[in-house]
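What follows is subunit A.
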Amino acid sequence: MTANQLMIDVSGVEKAFTLHNQGGASFGVLDNASLQVQAGECVVLHGQSGAGKSTFLKALYANYSVDSGAIRLRDGEQMVDITSALPRRIIALRRQTLGYVSQFLRVIPRVSTLEVVMQPLLDLGVDAARCEAKAKDLLQRLNVPERLWSLAPGTFSGGEQQRVNIARGFIVDYPVLLLDEPTASLDATNRKVVVELIREAKARGAAIVGIFHDEDVREAVADRLVDIKAI
Partner candidate 1 sequence: MSAATAIGYNFAYLDEQSKRMIRRAILKGVAIPGYQVPFGGREMPLPHGWGTGGMQVTASVIGEADKLKVIDQGADDTTNAVSIRRFFAHTAGVETTELTAEATLIQTRHRIPERPLQADQILIYQVPIPEPLRFIEPRESETRKMHALSEYGAMQVKLYEDVARFGHIATSYDYPVMVNNRYMMDPSPIPKFDNPKMSMMPALQLFGAGFEKRIYAVPPFTQVESLDFDDHPFEVQSWEDACSICGSDHSFLDEVIIDDNGSKMFVCSDTDYCRERVTEGFVGEAPAQLETEQ
Partner candidate 2 sequence: MNNAVELLTSTSEWQDIAPLLSVRELNKFYAPGKGCGDINFDLYPGEVLGIVGESGSGKSTLLSCLSARLTPDSGQVLYNSEQFGEMDLYAGEESQRRVLMRSEWGIVHQHARDGLRMNVSAGANIGERLMAVGERHYGDIRAKAEEWLTAVEIDTGRIDDRPSQFSGGMQQRLQIARNLVTHPKLIFMDEPTGGLDVSVQAKLLDLLRNLVSRLGLSVIIVTHDLAVARLLAHRLIVMRRGAVVETGLTDQVLDDPQHPYTQLLVSSILQN
């Protein structure tokens, strides 16, 4: 991955929601949105609540579909347009190229914290011992007490679950990383850890698009602030 390599190329994206079961009400959220992000660059989206930051990020992850436009993400030598790619192409992309970290952990019953964190790296075929070492390191850095590692995170506090989720999101060195308020409601110490993780990701060349409410985090990681309305 070389610096200044184009990693994310969004052009002319439109997105409206139509609520068929509520009288067919329709409202546009993204209007001709475009954005380019280079390797090693961190772009922070801002704008008022409800302006479409989260929708945009979800569209970048193909979690939301778009009505028109292109979202091209670099996958090795190729640029893949995820608005038209086949589902299994997107799954492959998510597995090794595209990471997404939100503040919510989708709990899988019965699976231990350590396994939850290791899983994405294991899925890439990486040796279990290496996955475990990396998972433990991340959990340690994020101050998740060791006594919790063998337990399923379903019963953890909100903050603990959030940190487990961050560890899971950072275990693979994704070339493209999407961060949807990962630091919301974290204490200062743990916010600092997340900032470090983001900086490390940038240093290895990841292209990052994020939403952060905390000013200090934004200041610490953003190369560019982009107003969602201006995209």
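Worth pointing out:
The rule is simple: contacts are C-beta pairs under 8 Å (C-beta built on N, C-alpha and C of every residue); 3 or more make two chains touch, one makes a residue touch a chain; residues count from 1.
With respect to how the candidates were assembled, all candidates are chains of the complex that A comes from, given by their letters.
Not measured: the values here are computed from a predicted model.
In the assembled complex, subunit A touches candidate 2, while the other choices in 1 or 2 stay out of touch.
Interface of subunit A with candidate 2 (complex): residues 18-21, 58, 62-65, 75-76, 78, 87-92, 95-97, 108-111, 123-125.
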